[in-house]
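A single protein chain has been omitted from the complex, and every remaining protein chain is retained in its original position.
For chain A:
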Amino acid sequence: MHRGKGMKFVGDSRVPAERKPNVPKDYSEYPGKTEAFWPNFLLKEWMVGAVFLIGYLILTVSHESPLERKADPTDAGYIPLPDWYFLFLYQLLKYKYAAGDYVLIGTIVIPGLAFGALLLAPWLDRSPERRPSRRPVATGLMLLALISITYLTWESVVTHDWNKAAQQGKIITSKVDKKDPGYEIFKGQSCIGCHGSELSGGSGPSLIGTGLKPEEIMKIARKGRGAMPANAFKGNDADLKKLATFISKQKK
């Protein structure tokens, strides 16, 4: 590189006037079959990328990404499930010594130790030895972690009720006529809390296709039934009649 006196610049800028040749480095004297990244190796990388992309697209078109029904945060009966790569953590928290009084073991101690050890691996495993067989502690701990993650994920998958999960998340297309005066009353009373905004049930049973006559429904709304308390309906008889007729109309 030219230094000091005699340097020439382009105009009044700081760009040197002397051009550098735009030629690739020579790798022929490098050890083994060293290759240039540009363009030789990049082309091969692109081919690997293209094959990978085909597989990726096949996965995308053959399995539509899931979408459950719109969130209803008041639905207390919903059994939550995280994305698959958090399942092992979710499963860990189901065990006795990682839940309840010991929940900190499951939420902080074990994940913290694992992540901390991973982050600080270069300082925990300081020998210059690189072969896995020559550093049995590091290799052993990582294998143990892998086995635990696999086992916990597996346990979580086999103990989850997938049919129920599919049911509880299903998108229900609304058949309920929300412009009906009966629905207005339904919304205004406390019904919606247990029977849901689609009348499909929640903590209370579904009101669709009950097969009950309006008179029977009026009686239940006044006197209660099962877990439903008496006097759940507050209002005049004319409104109650409208409500009962509306509910008895709901067919499956």
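By definition in this document, contacts are C-beta pairs under 8 Å (C-beta built on N, C-alpha and C of every residue); 3 or more make two chains touch, one makes a residue touch a chain; residues count from 1.
Please note the rule applied: contacts and distances are computed from a predicted model.
Entry comment: the absent subunit's protein name, as recorded by UniProt, is "Menaquinol:cytochrome c reductase cytochrome b subunit", drawn from "ABC transporter permease", "ATP-binding cassette domain-containing protein", "Menaquinol:cytochrome c reductase cytochrome b subunit" or "Carrier domain-containing protein". Of the candidate positions A:139, A:197 or A:245, contact with the hidden chain is made by A:139.
The omitted chain makes contact with just one of the residues A:45, A:161, A:215 or A:237: A:45.
Across A:7, A:121 or A:230, the residue that sits in touch with the chain not pictured is A:121. In the full complex, chain A makes contact with the omitted chain through residues 10, 13, 15-16, 19-22, 24-25, 27, 30-38, 40-41, 44-45, 48-49, 52-53, 56-57, 59-61, 63-73, 75, 78-86, 89-90, 93, 103-104, 107-108, 115, 118-119, 121-123, 125-126, 128-132, 135, 138-139, 142, 146, 168-169, 171.
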